[in-house]
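Complex shown without one protein chain; remaining protein chains in place.
Our next item is subunit A:
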């Protein structure tokens, strides 16, 4: 007999049943939990329909295609950041739901089923790491780094497009899991044997496996691309020790990506072999050993922490130096500290499972290694403080984020030292103390940094400044919200409340959970303020244009172009003779030198094949999740064909004619000549048109 639980058409639709639709589940069992699931699915569908309608009404499909097929590092960077912000919105809403559930669930089942709650903490973590943080930092590096080293594009523009579409495909898969089927309940780290076939036979872990795999392959490609660009495409005179610090942190991050993403790929691939072909890597029987998974996952997972944090350190270095109008203090020590952190990050992975049965001596070694990382990090904090010392500090939004970071991150670092001591970890592990700790590292150490970078470089990318007032409101909410939401979790964790708890039986926890819940709402308000800021800024864009390109009296080469920069970045590749080439250069006469005529420039043409590969891989993953073998097979063939077809393409570059380059450059120089230089005191007013006044 057909029921909602039996496969509809197994040959074509695999294991899909009507029961996999959240609407059907909500119809059959109209609890609050199922209704929320159905509402979330509706939001995805409505969002999709609205996007399609708007694109059609504004006849914008052509422009969308122009963007997604672009190989321009700047457009790719912006698209990464768009993915990150969309995914941030979803994962933040999920966080609020979890906080509300826990606040409501003291001695009460609350409004979410335990299964739904588990899906929420799994998607929240997976999205925040793989589809918010990773695309955000990859996007900012993509946009800024080539401009900073004086290059016209990345080393492999086409691979860049493939990496973007793979990451985007993973994000699509995450969104699809809201509408069809359900997500893993195994957390963002997906530990087997729980996520193995024996305990989780449903589609959830498969969604997790393939979404994460797409993301990790994309990140490996990005890492190779970023590292190769920095090694091989620096402008003449840009020696390693003259690179802006953001380039150094990008380089270290990309090296970490090259070495640390493969362990994740291996972990998910072996878990997939267990689940699909009945292998015995991590099963309980026939010799399987889940410790191998824990080691593989954290061999990725710990360097990943520094993949996330190092770019933010680079952004803070740029921001603090620019807004203090001072050379970065201790440049060499910052470079060495960055490299030291990158190397040490591979020596501490075991502290993620102190309690899983190693000898005390092994725990001691890894505990000491963990604490050692605090040393180079401390060096960095002092360097930033000394950079501000006796500088003319301007408290702009990026600078505010940097200051909030320095204080908050140090608190997080202290709690990290506590957790790095194995005997204490035995007490605190698996409690909310840990949850509070890593949010205390990642929110200031990643989110504040990327938001600072977003605010700082936004005028460069779009040609107008973001609204300062809404930026400050968003900043205030992000900081207040963080403290309200996570400081109570330290208390709760130290009192013994386990993480990922669906229902709480200790009435003493209630006030702390209320405070944390309120903090989550403040964080949601911060996101809303960020959206309002964007809308307001776009409306007022004409009053805040900075076409001349240097709104903050910047230091690196990225500020020496118009805003937004021309497609080719630099009409003439600059020669670099110092650490702050643009800051020092514009203080000499005739830096903005106008040439009579410029040469023609070759840039890569758009290519559809990257998108085809990304969407093909996504469709193949979807087919694998649902056991639609025909779809998986056909899509993989499509990916392979697109790869081979691309290798046959010749003439993949187009030439921007000398006349066009000359016209573009002359238009910019005309604006420079017409602009009134802005003194720093007026940089937040509409007088700032992007030409910095040089104080005598």
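List of remarks:
The criterion applied here is as follows: contacts are C-beta pairs under 8 Å (C-beta built on N, C-alpha and C of every residue); 3 or more make two chains touch, one makes a residue touch a chain; residues count from 1.
Rule of thumb we're sticking to: contacts and distances are computed from a predicted model.
Note on the omitted subunit: UniProt lists it as "Cytochrome bo(3) ubiquinol oxidase subunit 3", one of the names in "Cytochrome bo(3) ubiquinol oxidase subunit 3", "GerA spore germination protein", "Cobalt transporter" or "ABC-2 type transport system ATP-binding protein".
Only one of A:153, A:206, A:425 or A:580 touches the chain withheld from this view, namely A:153. Taking the complete complex into account, A:292 is the one of A:17, A:42, A:114 or A:292 that touches the chain left out. The chain not shown here is touched by just one of A:227, A:334, A:489 or A:611, and that residue is A:227.
What subunit A contributes to its contact with the hidden chain is residues 150-153, 155-156, 159, 220, 223-225, 227-228, 231-236, 258-259, 261-263, 265-266, 269-270, 273-274, 277-281, 285-289, 292, 296, 299, 573, 602, 644, 647-648, 650.
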